[in-house]
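What follows is a single structure, and I will ask about it in a moment.
What you see is the complex with one protein chain gone and the rest in place.
Moving on to chain A:
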Amino acid sequence: MKKETRANLIKQGAIWAFIVVELAFFSIAGEFLSVTETAFMDFDNMLLLLKQSAPIGIIALGMTIIMINGNIDLSVGATFALAAIVLLDSMTWPFMAAIGDWAIPLAWGFALLTGVVLGAINGLIVWKTGVDAFIVTLGSMLGYRGLVFMYNGEQPTSHLNWTLVDFAEAQFLGLHTATWFLLGAALLLWLLMTKTVHGRNAYAIGNNREAAVNAGIRVGPHFLWNFMLIGFLAALSAVVFYSESGSVNPNDGMLYELWAITAVVLGGTKLSGGYGSIISTLGGVIAIQLLRKGLGHIGADTETVNLVIGLILIAVLFLDRQLNRKGREELKT
């Protein structure tokens, strides 16, 4: 019993220990190899890191819930791009231009609504057809990306609203707007998953769907809500990012689904469902961003960074498997 709690703590804490190791490694390695003068652990650098974690981070939080449910959503990258286009393009519509800065909340609303609708489409198909979420969202990933290209062809969609940019670049209590959104979303979703009926049911369904049905939980509507939630979060991520950048390319957001899944898995959430934590995913997101920044700091190029992250992901899962295997009577295969 005690041991179990301890083992759980170790599992939950592992990702944070990994982050500490990363920080120590890059700080020390940075002393010898750095291409810049500033220290890696520089405060501003760390704040920037959190801000840069936000776009994929917010999506990864939603992905955690989807994966605890035993599903997966591959369409979030395309949803992200489409929501971004709606955000920027809607502000150029004549009636929007006429209402001044009131266009901003309205544009946000349009973008978020887009995400919710796209998510609802995924959820409805998964619920009503019973087709595996992997297949459904693989299809919608292609479909939604198609919509992105139909909107403006190969051309980028751009619109800069300076009020919006100011808001996005603002810092409150030292943290950037994007960081606040990331942390706020993490807090709310953590409460959702640990304290509410919806969260309880999500774990139950992911762990044993049949038993959940037998306990009177309505699985289909539950899935629908979660797909709407991740659609909303993908759109929120787009809103936060493009408020600042003001220009979206039709290829933006590609592979975001895979980065999000990587962060979720690094955080210890199981692909098979029923187990995982929002806070650990936040750790996974930060760990990946640290790796990227850290390797950049000591002069590695993007290709090397991806290679290292890939290797670490496999190594972590292997380690996890070994730790879990110990004590349990698993057959040698």
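As a convention for this text, a contact is a pair of C-beta atoms (placed from the backbone, for glycine too) under 8 Å apart; a residue touches a chain by one contact, two chains touch by 3 or more; residues count from 1.
Note that in this section contacts and distances are computed from a predicted model.
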Identify the UniProt protein name of the omitted chain, choosing among "ATP-binding cassette domain-containing protein", "Acyl dehydratase", "Membrane protein" or "Actinorhodin polyketide putative beta-ketoacyl synthase 2". "ATP-binding cassette domain-containing protein"
Touch with the missing chain holds, among A:Ile217, A:Met254 or A:Ile298, for A:Ile217
Of A:Ile15, A:Ala83 or A:Ala204, the one touching the omitted chain in the full complex: A:Ala204
By the contact definition given up top, give the residues of chain A that touch the hidden chain. 1, 3-5, 191, 195-197, 200-201, 203-204, 207-208, 210-218, 274-275, 327, 329, 331-332
